[in-house]
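In this view, the complex is presented without one of its protein chains, the others remaining in place.
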Amino acid sequence: MASTLINVPPKAKRGDIIEIKTLTSHIMETGFRRTAAGELIPRDIITSFTCRYNGNEIFRADFFPAISANPYLSFFTIAKESGKFEFEWIGDNGFSTTASASIAVE
Amino acid sequence: MPKLNTTRRDFLGLAGGAAVAGAVPIVTLRPIEATPAMLTSAIRNVVGEAQVKAGKVKIDIPPLVENGNTVPMTVSVTSPMTETDYVKSIHVFNEKNPQPNIGNFYIGPWAGRAQVATRIRLADSQKVVAIARMSDDSFWSVSAEVIVTLAACTEEVN
Partner (left out) sequence: MKPSHAIALALLLLGGSSLAAEIPGGERRSGYSFMGPDTRAMQDDDTSNPGMLFVLDGEALWNKKLGAADKACSDCHGDARESMKGVAARYPAFDKALGRPVTLEQRINMERTQRQQAEALPYESHDLLALSVFVANQSRGMPITAGDDPELKPFVEQGHALFMQREGQLNLACANCHNDNFDKRLAGSPITQGEPNGYPEYRLEWQTLGSLERRLRSCITGVRAQPPDYGAPELVALELYLMSRAHGMKMETPAVRP
């Protein structure tokens, strides 16, 4: 599992718009770089990211090589109910990593 | 895909001037530039034949980046984000990287705020374009000019 850092407020009031920040470890090799010998280094990137809130998809992203290494993402959602955020990153060469964070909504 | 036609002099000039990264011997040549046609067709893949209007979208990006490898970028769209009037998706493109796409972000009324931030790579000084698709399938866009300089000291194989 790749290392990830998640920032979700642990508590929120119902209806609050909260910011979710995620950071995950990945080289995001573009596929356009070459070794000194001239060989093309094959592409190896995260291609998609999904966030589910108590099972419902609230955010999805397609990544291209232009996304920097160790991709950072910040997005917003309305705090509706207590529960869990689940994050999933999928990429080339069968890359897959997940993370989760809980929130208490009153 | 356009062919990269480099003479030896071009190669040495490029290699000498290019930023080199990593502990593995890697040379970053100035990449095959995306043509304006590639950008246009990438946009068309998203919007189809629909008209793209200017407005509602904002890109927050440093006008002169500290390093083209990691450029913080925030895209936000003015929208009430109600069940009937919201942003469906945000698509970001660039003009001069080898590939015109940067990222696509899919949201909905549950987001509360149509704003996404990430870090992107920009190979050269160029235009970044963000297009938002609204709930009524209308498209709005904005573009930002960014200056990217190479790192001062070329780092070679470490």
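Residue numbering begins at 1 within each chain, and the chains themselves are lettered A and B in the order written.
The definition used in the following text is that a residue touches a chain if its C-beta (ideal position, glycine included) is under 8 Å from a C-beta of that chain, and two chains touch if they have at least 3 such contacts.
Just so it is clear, the structure is predicted and the values come from calculations on it, not from any experiment.
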{"item": "Touching residues on subunit A - with respect to the absent chain", "value": "3-7, 21, 23-25, 27-28, 68-70, 72, 74"}
{"item": "For subunit B, the residues touching the chain missing from this view", "value": "19, 21-23, 62, 64, 66-67, 69-70, 72, 149-156, 158"}
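Note that in this section only the chains that are shown with their structure count from here on.
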{"item": "CA centroid of subunit A to CA centroid of subunit B, Å", "value": "18"}
{"item": "Residues of subunit A that touch subunit B when the two form their complex", "value": "17-18, 30, 32-37, 41, 53, 56, 58-69, 71-78, 80"}
{"item": "Subunit B residues within the subunit A interface of the complex", "value": "24-29, 31-32, 69-72, 74, 94, 97-99, 101-108, 110-113, 115-122, 157"}
